[in-house]
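One structure coming up, written as structure tokens, with questions to follow.
Only one protein chain is missing from this complex, and each of the others stays in its spot.
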């Protein structure tokens, strides 16, 4: 949808596996692009956004790169620079030779590198929110506790006991305690150890990341880091996820608690937008020299 | 309702201010007790459960105590033993002479004292969940970060911009950052400093408290602390609040993260039950020598 | 749970198929009865509540009846008196010889017959609400349109595309248009043709049935029909389903629209209580000569 509406890109094809052959709008009812889902990976395009699960993504990306297609990959396959760390958390890697080529696609951190990249690893949703909250304190932060809350779209489209309405509704549950795969991605980019714990909350989409840290820097570091950023808004009161729903914005508030000496940073994004699809468009804009906000405001 | 159904207590009267004169069931539609809400405080009863806001509660409690009525007070007025701490967080106290008489009414901590008490201060909802999670580590815990998530009933029955369906639905928001009044109550009973941050999540009732600590004790301390407790269940996986909905149970899981050296404790209660009404009944059972679980299973 | 708490009944056993061998509370976390789910149907009991799907229920009921056990069957297998109608809507019947023995278990209509019955067919959730709304007009009603709204628990515990949180949340959808199997059950007991259309709404439990009819009777017929009924409340304003949540009550309002000459009746129940489990207990109370409200208030 975002690409279809984009003034500078043309959406050439959408692929699917189980649902190939169906009109795009039969699977995504709000999309009315006139495309039929196709099984074949199109190689005669300038760029591709790959949205396969980790593991399945790497070979597809390799195929596209071999054909000279520039890629934004939404999976985890090219986010971690250290193959050993990848394999510890995800298992065998499908295209390790491409890891060095990949650029971590958080535009607020890596704008210049993304512009010249042929393979951009779009960050995970939690790392997007957590890193925007924490990187202003990079090098001066410790004792990092991250407590995240995500809507059910974060748990996938598959119907499971967990995603059943009557399980998720009126419920709040921590999950993957001490074991969520976004942990090494946050640590890699932050350069510090973190304890990251996600929770499932009863909403469709949206994500709040609450960070509790010790830092030698003042709260003003956050506003300073994001002056001029088009998609990061530093606000006074703590943000609610509804404020950024269906947008590419990240809203952040930062608070110092004198009693305990800790600093708290709250970061809200839409996990399906800034945490995935619209951030991919932001990356494409950078890669193809378009204005960074094009198609996103 | 809980009292009405209780085999050993008789519900003699229910008071109200704005709604006096109306049948109880017109205000609480699911209650069908046959009582009319009355304005006058009944003094010819053996016990009273007082559910006034803090500040307004103390004089009513004083009136009841002067008449010899044993009281469970749901407000914050008698939870803090140190008058100065109370006045710092809540303002002037309405009956400071009664503070010494009051017993903090968390049965799992104070069972014996509650049994002999004439004035029991029912804990706040967050302190109930947090203290049940943390007191097994009392004296051996530090760096305590508490991230709590509460349903909208925790925000009161008053219609406000915050409690409007379209504000709360599909939203998650931190509130009272660094300033929630349950903080000193937790610190008093735990004997350690805590950083406590509540969040509003879109459900009617239920509360999850996620605690991140450093402790010299092992995770087994929790199960040891609650062996034989009728209302605390130590479970393997992290608990969801729906599991304890409409019950007096608290479900707790505890996890040690070797990577970061931290221990995590998750504690789920129903904020309107174990966090308020049913805990009051548990206290009444203790005060009047009834079986602790009577009327609660 | 309702049976476990019931003062006159003893819950002897709970059966399951896939989950046999597990403690009851591992499947229903809020139940703490101390029973292990068993596969075998217990035949040495006085009564059984059977909660199998239609088709699967009939043989189990036959087995229990052969052993002299009195049965409340929650399935549709014994609700329809006409075998041909049953087979048209549900397929082959597993125990047709028991149909004549079965009594339709809506206590407000069939109190005397239920008291003497050995096999009671507990009504469907929609028929319960619809028949309590409409039977006061029986014999004097036509042009019946029933528009029903049900929470997701009505769609079953199975995780499906429909019951996925992100499908059901923020959605309203009609389903089984012109084809819902509760239609013949309503028509049988009402003695009139109805157009019945259910809708899925985003809540866990609760059911509102909106009936639009032409009748020669006045609105006072409803209050007259339910004078003295312990579980039917005729109210002025239209009822909300939340008012009867977790209760055996049915709340009904009735309105005549002079402009169009139609009468509207709104009926709210909890589909899992009055629409299923608590109505079964109400039937058991009648069958065993207990006070009809025992264990239900």
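Per-chain numbering from 1; labels A, B and C assigned in written order.
Here, contacts are C-beta pairs under 8 Å (C-beta built on N, C-alpha and C of every residue); 3 or more make two chains touch, one makes a residue touch a chain.
Here the structure is a predicted model, which is why all the values come from computation and not from measurement.
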Option from C:124, C:154 or C:206 whose C-beta touches the chain left out: C:206
The listed residue (A:108, A:147 or A:170) that touches the chain absent from the view is A:170
Selected residue (touches chain absent from view) among B:123, B:136, B:174 or B:202: B:202
Option from C:80, C:241, C:272 or C:286 whose C-beta touches the chain left out: C:241
From A:244, A:265 or A:284, residue that would touch the chain that is not displayed: A:244
Interface with the undisplayed chain - residues on chain C: 143, 145, 147, 149, 151, 167, 169-175, 177-178, 193-195, 197, 199, 201-206, 208, 210, 212, 238-242, 245, 253, 255, 257, 259-260, 262, 264, 266, 268
What chain B residues would touch the chain not displayed? 152-153, 157, 159-161, 163-170, 202-204
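Throughout what follows, only the chains that are shown with their structure count from here on.
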From the Cα centroids, identify the chain that ends up most central relative to all protein Cα atoms. B
Between chain B and chain A, distance of the C-alpha-averaged centres to the nearest whole Å: 38
Can you work out the whole-Å distance between the CA centroids of chain A and chain C? 46
Which whole number of Å gives the spacing of the CA centres of chain B and chain C? 37
For chain A, residue numbers touching 2 or more other chains are 167, 169-170, 202-204
